[in-house]
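What follows is one structure encoded as structure tokens, with my remarks underneath.
Here the complex is missing one protein chain, while the rest keep their positions.
Presenting chain A:
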């Protein structure tokens, strides 16, 4: 007769086995996830348009600064003048995908074109980065960069919002992509990366470079076509 092993586990009944099933044990987690998920979807549907509206308002506010520079924009506001902003949207056909861009055209009171502001987004280090950048009327130079939304690391990556860092892009040519230099000493076509946040710096630069590559053609065409 085979002796009974003292440590031999008792065979489980079907009911026991169902009770110990991981999925069954996690029923509360699953139900809560479903409930919370749907309520968040509801919140997003209700508040989403309002958040978008806030962003569009901020974009319109920033247009003068991005095209004319901070001081000129401030002077203009003090003088009580404002720019006419015309929204356009462009769809750029690329192999395998379509890219849509919102572009704001800035006109002065005499309907002369002063420049363009392009909205672009892309992946940053922590989350999506959404930014605006200004181009001059002939689409040859970058006139300013503004970060609309970011969730980069506090103290490192979130320095992309500082005036000082963003200012590096002003005056860069659109003829070739902007480069990122680590450790300082950037040339005229490059910008200096933020110390400890090379990925965030590169992300912003990549977003701008790829948006310029996509939108330069259509914008230049439009610039030639109309006034």
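By our rule, a contact is a pair of C-beta atoms (placed from the backbone, for glycine too) under 8 Å apart; a residue touches a chain by one contact, two chains touch by 3 or more; residues count from 1.
We adopt the following convention: contacts and distances are computed from a predicted model.
The UniProt record for the undisplayed chain lists the protein name "Ion-translocating oxidoreductase complex, subunit E", from the options "Glycolate oxidase", "Pyruvate dehydrogenase (Acetyl-transferring)", "Ion-translocating oxidoreductase complex, subunit E" or "Sugar ABC transporter substrate-binding protein".
Contact with the omitted chain, checked across A:18, A:32, A:72 or A:86, is made by A:32.
If you put the missing chain back, the residues of chain A touching it would be 25-26, 28-29, 32-33, 36, 39-40, 43-44, 47, 50-51, 54, 58, 126, 150-155, 158.
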